[in-house]
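This structure is in structure tokens; I'll ask about it shortly.
As you look at this complex, bear in mind that one protein chain is not there, while each of the others sits in place.
Moving on, here comes chain A:
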Amino acid sequence: MDFLNAIVALANFVIIPATVYGSQLALGALGVTLIYGILRFSNFAHGDTMAFGTMVTILITWWFQSMGINFGILPTALLALPFGIAITSLFLLGTDRVVYKFYREKKSEPVIFVIVSLGVMFMMNGIVRFIIGTGDQRFADGERFIISTREFKAMTGLQEGLAIRFTQGITVVTAIIVVAALFYFLNRTRTGKSMRAFSDNEDLALLSGINPERVVMVTWIIVAGLATIAGVLYGLDKTFKPFTYFQLLLPIFASAIVGGLGNPLGAIAGGFVIAFSEVSVTYAFKKVLGYLLPESLEPDSLVQLLSTDYKFAVSFVILIIVLLVKPTGLFKGKSV
């Protein structure tokens, strides 16, 4: 019984939240990795792209809510999502047209692009805060549960409870669908293959009748989609706050680099590696160990390696270890 209680506690506080967070990071890291693979720079504006996409989706969600439009049991935000993606795509294509294209035509060094993306980041940052403010926004029309602690306890008779929120389920399901669609697209369609070709060998791709501007355009649209979905899922799961999204940049980059920059499969694996590390290092294992160990051995302390305030340090440490031990990441990416 104690053993089951320990497992339930672990699932409730570590496995489920980490899976959900991992899905969000994976989607974010996919966007970063696609830009790196195809446009060949590290896009520091990605966190704020997520914020922008989420903001647009929230505004549309509020509008829908005020008109009494809803999506049945699913959050209204999911209904607003396609519109959010469309507007974010236009926004990114516009940014590309007025900013990045200039440097692309000049064939600037990747490091210039990185600095430029930093500028774009500040710009997006300002736009988002100007429009929606710096505060916390909730847009997940109320909390609903797939299974609540009380129900779970009544069902199993265990002492420990397990709760799965609706938004957590949605996050994982959406991530699976999006990733499947993306891989189908990259591996099976001509457009997707052009993108892979471009990432694999740009010189050759340019000499193969592939229109580079079109590849760039498609890449931005897909990145807008991934960023908006990742941002909205994160916001539904927690709350939307522009500064948090800016901070997400670190774990997202860590995921992409740990998995191997430029490698989509790596981005997904990296997302889960970072999420599980972050959640388990900042979780207090006292309770779980309390169930497992005999009373005499029970820990007095919280058995928490790091306080949650330092959770970003986890990404940082993993990042450094990977860069030292295997600079191309777990899956073979382009070396950084």
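To be clear about the criterion, a residue touches a chain if its C-beta (ideal position, glycine included) is under 8 Å from a C-beta of that chain, and two chains touch if they have at least 3 such contacts; residues count from 1.
FYI, contacts and distances are computed from a predicted model.
Note on the omitted subunit: UniProt lists it as "ABC transporter ATP-binding protein", one of the names in "Cytochrome C", "ABC transporter ATP-binding protein", "Dimethyl sulfoxide reductase anchor subunit" or "Zn-ribbon domain-containing OB-fold protein". Which of A:I131, A:L204 or A:L293 touches the hidden chain is settled by the complete complex: it is A:L204. Considering the full assembly, A:R196 is the residue among A:R40, A:R129 or A:R196 that touches the omitted chain.
What chain A contributes to its contact with the hidden chain is residues 185, 189-194, 196-197, 200-201, 203-212, 214, 218, 221.
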